[in-house]
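For this depiction, one protein chain was excluded, whereas all remaining protein chains were kept in their positions.
When the chains are written out, they are named A and B in that same order, and each has its own residue count from 1.
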Amino acid sequence: MTLPPEVGTGAETAVPEAVLVGAGPAEGRSLGQIAWMRLKRDKVALGGGIFLIFLILVAIFAPLIVKYLGYPPNEFHQELIDTAGGTLTPIGRFGGMSWDHLMGVEPVNGRDIFSRVVYGSRISLLIAFLATLLSVAIGTTLGIISGFIGGWTDTFTSRLMDVFLAFPLLVLAIALAGVFPDQAFGLEGNQLRIALLIFIIGFFNWPYIARIIRGQTLSLREREFVESARSIGARRGYILRTEMLPNLIAPILVYSTLLIPTNILFEAALSFLGVGIRPPTPSWGGMLSDAVVYYTQPHFMFWPGMAIFVTVLAFNLFGDGLRDALDPRANR
Amino acid sequence: MFAYIVRRLLWAVLLLIVLSMVTFSIFYLIPQLGGASPETLATRYVGRAATAETVHLTAERLGFFDPVPVQYWHWIKGVLVGAEYDYGAGVEHCPAPCLGYSFITKQPVWPELLDRAPVTISLVVGASLIWLVAGVTVGVISALRRGTVFDRGAMGVALAGVSLPIFFTGLVALAFFSYRLGITAPGGQFVPFSENPALWAYSLLLPWITLSFLFAAQYARLTRAGMLETMSEDYIRTARAKGLPERAVILKHALRGALTPVVTIFGLDVGLLLGGAVLTEKTFSLNGLGKYAYDGIVNNDLPKVLGVTLVAGFFVITANLIVDLLYGIIDPRVRLE
Partner (left out) sequence: MNHSRSWRARGLATVGISAALVLAACGGGGGGGQQGSSNQSAQAAFDAAYTSVVNPSDKKGGTLKFANPADWDSLDPGETYYGYAWNFARLYGRSLMMFKSAPGKEGNQLVPDLAEAPGQSSDGGKTWTYKLRKGVKFDDGTEVTSADVKYAVLRSIDKQTFPNGPTYWEAVLDLPSGYKGPYKSPNMNTDSAIETPDEYTIVFHTTNPFAAFEYLAQLPQTMPVPKDKDTGAKYRNSIVSTGPYKFADLQPGKGFNLVRNDQWDPATDPNRKALPDRFEVTVNVNADDIDNRLLSGDLDVDIATLGVQPAAQSRVLQDPNLKANADNPLTTRVQYTTINSTVPPLDNIECRKAIEYAMDRIAYQTAYGGEFAGGNLATTLLPPIIAGHTDFDLYPNGPDHKGDLDAAKKSLEACGQPNGFATNIAYRPERPKEKATAEAFQQALSRVGIKLTLKPYPAGDYFAQYCGLPPFVVKQKLGLCLMSWQSDWPDGFGYFSQIVDSRVIRETGGNTNLGVRIPEVDQMLDKALAELDTDKRNQIWGEIDKRVMEEAVIYPGVYARLLLLRSKNATNIFVSDAWGGYDYLGLGAQK
């Protein structure tokens, strides 16, 4: 498993180098059509997918949503806090939940939790998506090349994967994020943080995708249609582009979808440990970290925790469904 | 086979060296991006209100004025043959493997690692056995009772386990079971096995269960998938046709085929976890390698971080090697080159 051990979801699909993985597209109807039919039948996966679309819309329209349903995410409302008694917790049950503040307010400063969760979705999704993109880009490229060309290239890439796999990922991520200065490469502040997090999460996770793609490539390489393409004199680049890549899209798509929730959890873990996004910008992991201090009243942990949970669950459900739809031999 | 092992071992040593170099770079080279000098690095290791003189002396003592490759060389030499430590009133010999002295506490790192390793090992071994047994059992039953309420429920809970961040589940579990109900030990109560096995298990109960909840999920799903696949194979039908009792069919034949990927993943997971259970240890205040690493990072205590990184890397590399070897043995289709 290449992912940080306590933040993993895809162990069952990571395989050691010594194993071949077989897969192949269904013949007959186009893959896309078959997959879509299967997906439509899978209500739960569909539900996950719909939720994801909803989430993405929320992230995109966050400012609008907050304008009508909440308050500015960094605005204090200390009149809602028990300052007289000294507990500094919101007045009212369930952390001050009310029609005004749908999820209650934070202790000490009285910020609206609903708005912060909504804005937090932007950070989580942005980082997770871009990091996944980075992993997939690197992983697919290296996986295809090493699987297809074989020989020394393959050995070298496999050794490289070993190096990355041997890293105690969380330790190094914390170290890097903690040690990195506030200004570098022309960026600063939260922009730099976000770029750094995308880099750390994305860059160290590429072996996960690469291994799978390599395995798929290895098996595809031996199949007849590739043989026949070669026999009519097709060049390597052509074969890669027109024969292999379309058949690899399925696993790429599936494992990307399954990698995203891992990355969400990873970013949350980094924020929780204090090396993620800087305050006051809200992020789910950061909100959990703040809320931990009031752990005897878990209201404050509840909303960001549930946000992470439901998002990760939706991605998993959808990703599972996608995998089942695209891969007929997976018996789930 | 022998040549393969030797080659892998050499490769393992090389990997560890690369790992240490990367860690070194992170601590010394990255801050230079922000314009740090040896003195600014040293300011983390002096007390409050230290004079510039103190900072300079500390930077000198810790070797920050040497170029980074030279510092690295000193450290590697220490690992291989040992080093001398000047404690002011005298000089102490630090035997090999000398992983240095903590910048903050000035204690030698290697003995501290040895001291903390049992905690992490206890945590991981215990949790891994629980999740293996629980996951496989649930997976088998789910596969056998496919489509029933049990199946759906179990797989659902499995999915939940995979989707919750451990620092969230851990904290909620602590708040609920330890503090509100008082049935499990509160955080930070580790008792060594040699001292009291019963208390040892009690102190680790909640971390074990919380951690294994995370992993059992995957193993249940994996086992279930594997079982479903093997159960539809021909040789199972043959076994049944031969009149073997159902139990033997399942346990002896179907399960064995299904378990191959599980064993593989298990080895990798345990290896990784041994070096990096940072979140669990921090949540439950367990003084293991993960927490040691986290404390080291937070205080910029390079010797500690280097030490843990090496140990973690060692565990991961060893686990990878064992798993690859096992796989080569178990699955005759695989050839190790």
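Convention: a contact is a pair of C-beta atoms (placed from the backbone, for glycine too) under 8 Å apart; a residue touches a chain by one contact, two chains touch by 3 or more.
All values derive from a computational prediction rather than experimental measurement.
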item: Left-out chain, listing which of the shown chains it touches; value: A, B
item: Full-complex contact with the absent chain, from B:V68, B:L144, B:A160 or B:V263; value: B:A160
item: Touch with the omitted chain, as defined above, among A:Q33, A:T87 or A:S228; value: A:T87
item: Contact with the hidden chain (one of B:A12, B:I26, B:L204 or B:L228); value: B:L228
item: Residues belonging to chain A that touch the chain removed from view; value: 38, 42-45, 47, 74-76, 78, 81, 83, 85-89, 93-95, 107-109, 178, 182, 274, 278-280, 290, 293-299, 301-302, 305-306, 309-310, 313, 316-317, 320-321, 324, 328, 331-332
item: On chain B, residues whose C-beta touches the chain left out of the figure; value: 36, 39-40, 43-55, 57-58, 60-61, 87-90, 92, 105-107, 112, 146-147, 151-157, 159-160, 164, 172, 175-176, 179-180, 182, 186-188, 228, 285, 287, 295, 299-300
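Heads up, the rule we're going with is that only the chains that are shown with their structure count from here on.
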item: Touch list for chain B against partner chain A, complex; value: 11, 15, 18-19, 22-23, 26-27, 30-31, 33-36, 159-160, 162-168, 171-172, 174-175, 179-180, 211, 214-215, 218, 221-222, 225, 228-229, 232, 261, 264-265, 268-269, 272-273, 275-280, 282, 290, 293-294, 297-298, 300, 305, 308-309, 312-313, 316-317, 320, 323-324, 327-328, 331, 333-336
item: Complex interface listing, chain A residues touching chain B; value: 1, 4-9, 11-12, 14-20, 159, 162-163, 165-172, 174-176, 178-184, 261, 265, 268-269, 272-273, 285, 288, 292, 295-296, 298, 301, 305, 308-309, 312-313, 316-317, 330-332
